[in-house]
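Missing here is one protein chain; the remaining ones are kept as they sit in the complex.
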């Protein structure tokens, strides 16, 4: 698997969510995703960026353009050093939230992307990695 | 983080709920919250004060005017030595009540405020702390 | 103890809530209003909450109860004059007043209740 492009963006304030949506759109267009796939990717990026900022107290988004034979992919890693998630299974449930959201960010992003990975250690932080293949 | 003002009020009878609403309004005005934010804060204070009296058999409300750099905040702590809450997750669910209420006090207050913390020990009592930042 | 006044206007009753309600006043109001609907045979009830700066779940529940009790007694209830900040807060609280009709102000509320009496035109 080749990495054709690799960049990392800061996520601090709520304005950065808009910026991440724009970047995710640009990458998805460049990689050649269909309009519906672009929309799914941008939506997942928006959800996960908001989690990084709201729940994780800020962090980074790493974007990678992957090539695996004839298939191309976009991998997005969201990393923070926030409070972490004590019960992942619960957090992944539709509608579960500890804040004021709808509790669809994690579960919904998982449905929108082809691959979904999450690691979290209480007190240390959270990393969510999602990938979509053409 | 500085505390610019710190006061504690008694919560015994249902009339105290009206008084807490008036005090919450006065503090929110002083701190400079918008009208909508004032209304959210007063409503959350009303819900939590009623819980302290109805479910917690009375207690106190501590009000703090916080300053954190350019941001100002109002923190309200409701504390009682009542029966406590055996299952917090259940109590935080929309519509869950062991009384005759609508079961929106805890879940609704959480949505209305920026920060929400709850601690409860069966037989010992309950403390709910909510904060809203300008 | 303060009481909430209930005014009669033709076939309607008008309740104007002017003060921040104690829980006991709310319960008292429900009893009083029920009595008045039965006494007067009112077909509609307007509850003016334009003076209320806050509606929490207790008062929201009371409004829902008043509407439900009136309905059982064949009178319709319209809550009028809700402030914008109260509407936003109610929704965030999770309380959407199901079963309670609302109108902008007393005039609109009367129109709504008048409109509800088309039965008379047919009769």
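Letters A, B and C name the chains as they come in the text, with residue numbers starting at 1 for each one.
The rule is short, and it goes like this: contacts are C-beta pairs under 8 Å (C-beta built on N, C-alpha and C of every residue); 3 or more make two chains touch, one makes a residue touch a chain.
No experiment lies behind these values; they were computed from the predicted model shown.
Screening C:22, C:61 or C:108 against the full complex identifies C:108 as the residue touching the chain left out. One chain of the complex is left out; on subunit C, the residues touching it are 82-85, 87-88, 90-92, 96-97, 101-105, 108, 115.
Listed by residue number, the positions of subunit A touching the unshown chain are 14-15, 17-18, 21-22, 25, 35-36, 38-40, 42-43, 46-47, 50, 94, 101-102, 104-105, 107-108, 111-112.
In this text, only the chains that are shown with their structure count from here on.
Distance between Cα centroids is largest for the pairing of subunit B with A. Chain copies subunit A and subunit B are related through a rotation whose angle, from the C-alpha fit, is 75° to the nearest 5. For the pair subunit B and subunit C, the distance between C-alpha centroids works out to 28 Å. Between the Cα centres of subunit A and subunit B there is a gap of 34 Å. Taking each chain's centre as the mean of its C-alpha atoms, subunit A lies 48 Å from subunit C.
Of all residues in subunit C, those touching 2 or more other chains are 92, listed in ascending order. Contact with two or more other chains is made by residues 111 of subunit B.
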